[in-house]
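Missing here: one protein chain of the complex. Every other protein chain is in place.
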Amino acid sequence: MVSGPGEGHYAKPGLATEEESFDFVVVGSGPAGMAAASEAMRRGLSTLLLDEQPAAGGQIYRGIEAAADKPAHFARLGADYQHGRALATRLRDSGAVLRYGAFVWEITKDRRLTVSREGRSTLVHAGQILLATGALERPVPIPGWTLPGVMTAGAAQILLKTAGQVPAGRAVLAGSGPLLYLLAAQLIEAGAPPVILVETQPADNWMRALPHLPRALRNPALLKKGLGLLKTIRGAGVSRFAGATDLEALAGEDGRVRALSFMRRGRRVEVECDLLLLHEGVIPNMNLALALGCASRWSDTRLAFEPETDEWFQSSVEGVAIAGDGAGIEGAQAAEQQGRIAALGAAMRLGRITRAEAEAEAVPPREALAGWRGARPFLEALYRPADGQRIPSRADVIVCRCEEVTVADIRDAVATGALGPNQAKAFTRCGMGPCQGRMCGPTVTALIGQIRGVPPEEVGYYRLRPPLKPIPLAEIAAMAVASGGERQDAIRDRLPGGG
Amino acid sequence: MNASLHSSDAIVIGGGVVGGAIAYGLAKRGLSVTLLDEGDVAFRAARANFGLVWVHSKGPGFPAYQEWSQRSADLWGDFAAELTADSGVSPHHERRGGFHFTLGDEEFEARAQLLRRMHNQQPPGRYAARMVERSELERMLPNIRFGPRVSGASFSESDGQASPLHLLHGLMGACQARGVRLYGEHRASAITREPGGAFIVTAGPRRFAAPKLVLAAGNGNPPLAKMVGLEAPVRPQRGQVAVTERTERFFHHTGSGVRQLPEGTVILGSSEEEAGFDTSARSDVVGQIVHRNIQVMPDLARLRLVRFWAGLRVMTPDSFPVYNQSETHPGAFIATCHSGVTLAAAHANALAPQIIAGALSPEMAPFTARRFHVSKAA
Partner (left out) sequence: MFRRLPDAAAGPLVPVTIDGQGVMVPEGESAAAAALAAGMVPTRTTPVSGAPRAPWCMMGVCFECLMEIDGEPNMQGCMVPVRAGMVIRRQEGARRLPAMPGTSHEAAGASLGAASGAPAAAPANPQG
């Protein structure tokens, strides 16, 4: 139906499904993707970079080039953010083909990507692929998390970076992880301090984190930065409540969030707010990798499934690498180094450089990577989310936001014989909505594991289906018309379907 | 190994809609039943089933299948009610009639011919399908704007739809309510027979014993069938389906290639591909499915495709079901088909009683796997 590489191009104007070939196709223009594309161009690989967003940067450097044009705004966002500008400039100068507003909705093992852009889908054949799809925030399924006015901390940060928007009323930050401190400090700098910061990481996380402290101190910049943020927060008079449990977002009469309620030292506390920003760390955004069938394993320290990769970040699927936070959360600086290493690996597999050259070139980024990794075990242990924030216990809590499937529904599905998320999905529609399980997958796996008393790797994860995001039927039909005309040979029009 | 033996009146192997319906039918009639199933990612045909309760084109050249499908469709209303009562889960059964839309005159004429053939192989007055010209179609479905190439449809009031997933969920719940012991992650690996007559099934870490055994493991049946003197001439046939975002209900009838579920999503299907056990789905094939259906209903073009995927039909050489009792191992039955939703009511309420009685009734004789020997000899 669709000719492969070497079988010629379609050239029917207006109708044809465009097909292109590149040595190296990078999905995602965060630090890993930007660094990889630049590195690949240096090695002479024809390189295409695709990103769904309108500009380079990924989420961490979101809107970096536009922000750099606004000095006061840029200064406020801090040095870590500003670092992304050099990466974006290098990418722009690299000569790589950059396509934004481009969403990869299908990827096959023969390294064919189907890309939707401006209402049209086209095919790209890749010699090598790098998935640099970054991270997404872990869902925080507390009671009331679907109320208008409850968002992620990352969402507020994106509003600040891209639109210069800050909370207009009383904002409460709640959860666990360094991003909460960073956001609080950024909001303070912007003159919109949060009311309070409610921290949910268990107090005994400290005990488990301490053994990792010496290694973290070998690269003290990171920890110093954290202490600086805490100082800014303290200096602004924003109070921090530690050890909060049993969070609940309460609704006002207008149906929006009215207050955050939580338990602390045996007493229930209620804090009025107009905006509740939740955060329990980030997890790899690996829908594309999973849909492709890349092998993954459960990380018990990072509480997430992660793809299995080799020393060049190649996944279990030949010719497909995964680097950056999408391969396991290690932060922006580590992602950048991983991107470079992955590009060298791709060049090596394509025969553009020898293994010896690749090994030699990979020494500096590998050393840098090791340095950035030093503090991770400490941070992972210190900000490990509490089970209560990750695995909802109240029966009425919504697990799947799209299909409004509750904890009770999942419990019922397990009681009726669902052993894992796929049978639970079949029984309840959990994960069948437009977000394709991104918002409920981690919760469903954790919840079923808890109910059954088995570890997450035994429960497993959703089998992911294309398209990775909804696309208009017209768009997929147009591809069929262009590539096969009226051919109906595979369609079952003789007899109706299975019944 | 001397693991303890779990005994019951009947063992059903296969926890899909076929095995589930039979287990439910057996348990409802007082048998203690053990239902053995695979894990979370079994080749579960129900997961890619289109959800038709369909009669009007079933069984050309095979009147017994036509009759069996009609009988099941007629039993479905009561079956849905009892399933809902037992499980609390409605299979969302609706019987408002089904259309098969035709594009161009050639398709219309071919369809009319098929209907004539179907009509002629049934007793007078039994077959309900008829051809509908485009003008009549537009009157029947005023909510829908048809594409210029639509020539008409065949239509039968016998046809309807159900949710394969709710059916599966409901069957599992109803089985439990009726005391069926469900063992997930217990893939059957060996079947032997005790001198006394009971079948011993080894599945996962356990062993199960029962005087009656039903093989309903779909594409997993062939190796099991051999162990008890049965045949399972089945192969997987891949079918891809696509589903859209939720849309306000506009299509209350059933269509053979397009139908709208009560919750609002529109399902489009399906392909027939010989690809072994490969369940990968590809936009090339789905694009053709979508293209055809947009020609039928152009307004579908604006809906968003949320998901497409592939499932494996359980296909016999002539596509019709196989029901047999073993001659060498009486008490062992096989039930295999690719229309587990349409036939669920018959499996629970017409087949299960025959299994309990210990003999398939004479009208089931055409479904024997021996029919394939005859054609080979011919």
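Here the chain labels run A and B in written order, and each chain numbers its own residues starting at 1.
The criterion applied here is as follows: a contact is a pair of C-beta atoms (placed from the backbone, for glycine too) under 8 Å apart; a residue touches a chain by one contact, two chains touch by 3 or more.
A quick note: this is a predicted structure, and the numbers were derived from the prediction, not measured.
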For the unseen chain, which displayed partners does it touch in the full complex?
A, B
Which listed residue, B:88, B:147 or B:317, touches the chain dropped from view?
B:147
Contacting the left-out chain in the complete assembly, out of A:42, A:120, A:225 or A:264
A:120
Chain not shown: contacting residue from A:159, A:236 or A:451:
A:159
Chain not shown: contacting residue from A:433, A:449 or A:466:
A:433
Interface residues of chain B (partner: the chain not displayed):
143-145, 147-149, 245-248, 250, 263-264, 294-295, 298-304
Which residues does chain A use to touch the chain missing from this display?
14-15, 52-54, 59, 63, 66-67, 70, 72-73, 103, 116-121, 136-137, 146-152, 154-155, 158-160, 162-169, 190-192, 255-256, 274-275, 285, 401-404, 433-435, 438-439, 469-472, 474-475, 477-478, 481, 486
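Simple rule for what comes next: only the chains that are shown with their structure count from here on.
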Where the CA atoms of chain A average out and where those of chain B average out, how many Å apart are those spots?
39
Considering the complex alone, what residue numbers of chain B touch chain A?
15, 37, 39-41, 44-54, 57-58, 69, 98, 100, 107, 165, 168-169, 172-173, 176, 182, 184-185, 239, 241-242, 244-245, 256-257, 263, 268-273, 280-294, 300-309, 313, 319, 338-343
Residue ranges of chain A in contact with chain B within the complex
1-2, 106, 108, 114, 121, 413, 415-423, 426-429, 432-434, 436, 459-460, 463, 465-467, 470-474, 476-477, 479-481, 483-484, 487-488, 490-493, 495-499
